[in-house]
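Left out: one protein chain. Kept in place: all the others.
Presenting chain A:
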Amino acid sequence: MDTQQELRLSDDLLAFIDIWKEKRGNLIMILHRIQQDFGYVPKKIAIELSRYIDVPLAKIYGVLTFYHYFKQEKPGRNTLAVCTGTACYLKGAQDLLHEVENLLGAGVKQTTEDGEFSVEAVRCIGCCGLSPVMTINDEVFGVLKTDELAGIISKFHSKSSGQQ
């Protein structure tokens, strides 16, 4: 995924849209394809799409916000997810989320200004024994306490870990 891509509908995408334009359920297919290309559905692209297929932007956002699958924000380099399933919730998932927001300045469904982290709240990820649980990318951190968060997060931060 090339996140530096210029924000406009590429010829490829336009060709795809032309094929799907008149079909039923097309909007979802087109939005899927856009998310594949950009990693999310940028507002600018949604507006361009709205003009191109002559569908109100409101209708596009109706679909976009109905399915959890679609992202409206550019995802961060790392995805930090706190489980808010019942077990984790009872063991203080909310406190974790608050602390994450404190540390990163980004709440659920937001991305830090430096583009390093996207924060998500997810439903049970099946590690209830380890609750409360947080994942960063593919790594799972269980039986987590709020004061451990700063240390863990800093390891994933590109500046502190020295990688790009």
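Rule of thumb we're sticking to: a contact is a pair of C-beta atoms (placed from the backbone, for glycine too) under 8 Å apart; a residue touches a chain by one contact, two chains touch by 3 or more; residues count from 1.
The rule is short, and it goes like this: contacts and distances are computed from a predicted model.
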Protein name, per the UniProt record, of whichever chain is missing from view ("Acetolactate synthase small subunit", "ATP-binding cassette domain-containing protein", "NADH-quinone oxidoreductase subunit G" or "Electron transfer flavoprotein subunit beta"): "NADH-quinone oxidoreductase subunit G"
Hidden partner chain, touching residue among A:Arg8, A:Lys59, A:His98 or A:Arg123: A:Lys59
Residues of chain A in contact with the chain not shown: 43, 46-47, 50, 56-62, 65-68, 72
